[in-house]
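Sharing a structure below in structure tokens format, with a few things to ask.
Yeah, one chain of the complex is gone here, protein chain that is, but the others are all in their spots.
What follows is chain A.
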Amino acid sequence: MSTNNLAETTAIETVAGVGTVDLAKSTVRDLNQALHDQHDEMNIQEWEVLNPKGHHNIAVGIDQKLKIDIRGPAGYYCAGMNKEAEVTIHGHTGQGVAENMMSGLVRVKGNASSAAAATAHGGLLVIEGDAGSRCGISMKGVDILVKGSVGHMSCFMGQAGVLAVCGDAGEALGDSLYEAHIYVKGSVKSLGADCIEKEMRAEHIEELTELFERAGVTDQDPRDFTRYGSARQLYTFKVDNAGAY
């Protein structure tokens, strides 16, 4: 289905160059197809999604530099596998927001449920509220900035990228961590297996400063943060570590 067909079925209205899809009138399928059609057409770069009402899979699989504003709460996997697009959720979001994101920017104005940016390979996720459990689970290169706190098991098996938390972190932070960098300003309930506190060196201050800049965060000082990383003791299987497996 092309956007033209959709326009005929009133799924999309274009006002001053902004494509508007009202999910009270059209389906998530219509919306995603219209966004995917931009891959060939690229005639509407700005989009607004009305009445998201917690629908799942909104704006998934986008691979163009679109700007998408979702006016309300979204369900699971919002902006999943995003490439290049800038997606803002003006509300809370469900499980797996920006899961497996490759590039682009996803911003959640409210709170995010569990598994935010799970396995994401690149791009930036900014959560202005709190994030639930397993934030950044198996992350593979994404940068995540949480202005509030994160739940338990965050950054589990984190492979690459940065997780910065301006609030507190729950239990078992960074369990079985590979090479992801974790920064927390507040308290950490407990560290997971093979995750340790590490020295904050100049390059880490720089990394955080740069992240704050990209995320548009101006009220944080990188020096207030503590760094956590992998002790790399579980990297090769050793009998002496049996208790940790």
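Criterion: contacts are C-beta pairs under 8 Å (C-beta built on N, C-alpha and C of every residue); 3 or more make two chains touch, one makes a residue touch a chain; residues count from 1.
Following the convention adopted for this analysis, contacts and distances are computed from a predicted model.
Q: As a check of understanding, state which of "Glutamate synthase domain-containing protein", "Sulfur-oxidizing protein SoxY", "Fe-S cluster assembly ATPase SufC" or "Sulfite reductase, dissimilatory-type subunit alpha" is the UniProt name of the chain not shown.
A: Per the UniProt record, that chain is "Glutamate synthase domain-containing protein".
Q: Of the listed residues A:Leu50, A:Met102, A:Met200 or A:Val217, which contacts the missing chain in the full complex?
A: Of the candidates A:Leu50, A:Met102, A:Met200 or A:Val217, A:Met102 is in touch with the missing chain.
Q: Among A:Gly19, A:Gly80 or A:Pro222, which residue is in contact with the omitted chain in the full complex?
A: With A:Gly19, A:Gly80 or A:Pro222 as choices, the missing chain is touched by A:Gly80.
Q: Write the list of chain A residues that the hidden chain touches.
A: Touching the chain left out of view, chain A contributes residues 28-29, 32-33, 36, 56-57, 60-61, 63, 75-77, 80-81, 83, 95-96, 99-100, 102, 114-115, 118-119, 121, 134, 137-138, 140-141, 156-157, 159-160, 176, 178-179, 235-237, 239, 242.
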